[in-house]
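The other protein chains are all here in position, but one chain of the complex has been omitted.
We just call them A and B in the order they show up, numbering each chain from 1.
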Amino acid sequence: MHFMPILSSLRRHRTAAALIAIEIALTCAIVCNAIFLVGDRLARMDQPSGIVEDELVRVRLAGIGKDRTDASALTNQDLNALRAIPGVKSTASADQVPFANSSWNSDVSTIPDDPAPPVNGAMYVGSADLLETLGVTLTAGRDFTPDEYIEFDAMQTSTAHMPSVIITRGIAERLFPGKSPLGQPVYIWGKEPQIVVGVIDRLARPNNVKPGAQDYAFVLPVFVPYTIGGTYLLRVAPDRRAEVIAAIDATLNKVDPSRIISDRTTFTEIRKEFFRQDRSMAGLLVGVCAALLVVTALGVIGLASFWVQQRTRQIGTRRALGATRRDIVRYFQTENFILATIGIIIGMALAYAINLWLMDKYQVGRLPAVFLPFGALLLWGLGQIAVLGPALRAASIPPAIATRSV
Amino acid sequence: MFLMKDVSKVYRTAMVETHALRDLNLEVRAGEFVAVTGPSGSGKTTFLNIAGLLEELTGGEYLLDGVNVKQLDDKARSKLRNEKLGFVFQGFNLIPDLDLFDNVDVPLRYRGLTRGERRKRIESALDRVGLASRIRHYPAELSGGQQQRVAIARAIAGDPKLLLADEPTGNLDSQMAREVMQLLEDLNRQGTIVVIVTHDPEIAARAQRNVHVVDGVATDLERGPSLVRPTLAAAQPGA
Partner (left out) sequence: MFTYYLDLARRSFKRNVALTVLMVLAIAFGVGASMTTLTVLHVLAADPIPGKSQHLYYVQLDPEKANGYLPGKEPADQSTRADAEALVRAGRADRQAMMTGGRAAVEPERAGLAPFFISGRWTSADFFAMFNAPFLAGRGWTAADDAGNARVTVVSQLLAEKLFGTTDVVGRSVRVEGTPLRIVGVLARWRLTPWFYDLSSDRYGKGEELFVPFSTSRELKLTRNGNMNCWDASPDPEALGATCEWIQLWVELGSTAKADAYREFLVRYSEQEKAAGRYQRPPNVRLRSVPEWLAYKEVVPNDARLQTWIALGFLLVCLINTVGLLLTKFLRRSMEIGVRRALGASKRSIFVQLLVEAGMIGLAGGCLGLGLAWLGLWTVRHQPTSYADLATLDLPMLAATFALAVVTSLLAGLLPAWRGCQVTPALQLKSH
């Protein structure tokens, strides 16, 4: 195809050509970044929690009146009563769960009194069956033994000492890269270090933190009564969750009716709620992309139709001089391809500029290079589809036009 | 009424310089009916554009009704076109989706006349061309000759001193052409200066004065006895 005549013709109509090129550039830049953000959100929504999501039920409760001295005993009674509900495999008390928007965090370091601790992780504490109820996978070491547990009140004294800790693989790789963390001391709470006795593959944090810190969580052997943590976890066969939920209130009221149970949901619900914002953002981004592509396509169609009408005489003349219909179609397709290419080149640069700005202001990652060919193909394809209609109309202009005088 | 002295018009592109007009001298007085003839590419259309203030001249002087057009800005030129000139084109150039009333209305709108004034003029102009009964019809519903008559009505609605016509009968059959020429002659008799650009010798013969443009220069032609018509210039009081 002859590029030079097409280019010189475009130069004569440079305003309209520039407008379409800019429109394609902007669309390319925005769509590339939008799709990237969608991927980012989807990845976030996809992150594994590390727990048996489809088997977990969470109960939130609190007591009326102050200072239940028998809180721990009552908690144990509750847990036993809940375990007795048919369908319940195990129960535990906890301070927080993944994706539930609270945050008990603490610094973790390999040296005592570290002025700049390398890790700040989510602190999970609870009753002895916590790990089993959550269903986390231990990749090394062991769960806590019953004698390692201390009471929550004891944790608040200055002589508090928890002998052991279980950390996630994220913390292990950060603090002890390349070697086994088992048996190593870490400093989290109190003057004495905690010895790492186990490593969990994954345990998600309750809230969103900056990327990199997402994998930092640990479990301490501290018994948390309901008056502190307000959370009970039940591990239930997936198909029996509804009936178990229905039985919770009655069970707990039988143990002690002076509590208020504020929530009983499945973890599936909790997860869905937590990512609701991400879901709607992803939906919005996809919608905007679609709208942008439609608008740009219509712009291309509008301009191409105009140019066909402007050049009616010229096209007729070409046909009279021997051009086939296909040649005419090719002409317009080539012209569109050139414009799209210019737009895409500008668009790519613009996409990276936008990405840099997003990285700075909104902490997203860098736009991967694979988006270049993807974006280019998308907009080339869009342009070609859009220009097809007007091009075919141009091709149907009869050669007889050439001889008509007006 | 208008005077062109040593007018030249040069078109410049990156590679080529075209001298459409060179040292054109012409004076047209009140009451005249001038036919401008010449071969294609001679510059007669360019001459018409310059006379009609549609284009700017490159060199020389052009005085329209005593006003030197060189100092005029776009606004002043537009005003002058609107008030002193009327145009009739070969392709009629009526606006397709306005009816006849609104088409004749166009130049009057740029004059700031009241509604009543405009209506009066439009009705009178269409009446003069014999199309008052079709006032609300659209151009597409009329024949070529009728469309040209509407274009003439549009040209005269503002009472211009000078009517410029570019091949007004070029797209008409001989019957319609005769009607249009009759109309133009009537207008001329009633006092409007008419300048027609044409390459049709029959048309040129009906004009009182012929100017021949060749290679950008204008010369008056002698008229043969069979083609002589009484000069209106003599009949008009004052020029």
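Some points to look at:
Keep in mind that, in the parts below, a contact is a pair of C-beta atoms (placed from the backbone, for glycine too) under 8 Å apart; a residue touches a chain by one contact, two chains touch by 3 or more.
This structure is a prediction, so every number in the text was calculated from the model and none was measured.
Only one residue in the set A:Ile150, A:Ile270, A:Leu285 or A:Leu378 touches the chain that does not appear here, and it is A:Leu285. Touch with the chain that is not drawn comes from one residue among A:Ile6, A:Ala71 or A:Leu303, which is A:Leu303. Touching the missing chain, out of A:Trp189, A:Phe223 or A:Phe267, is residue A:Trp189. Contact between chain B and the absent chain runs through residues 45, 49, 52, 54-55, 74-75, 78-79, 81-83, 87, 89-91, 93, 95, 97-98, 106-107, 109-112, 154, 158, 166, 170-171. Counting the whole complex, the residues of chain A in touch with the unshown chain are 15-16, 19-20, 22-23, 26-27, 30, 34, 37, 62-67, 103, 113, 115-116, 153, 155-158, 160, 189-190, 260, 262, 273, 276-277, 280-281, 284-285, 288, 291-292, 295-296, 298-299, 302-303, 305-306, 309-310, 362, 405-406.
As a working rule, only the chains that are shown with their structure count from here on.
Separation between the centroids of chain A and chain B, computed from CA atoms only, is 74 Å.
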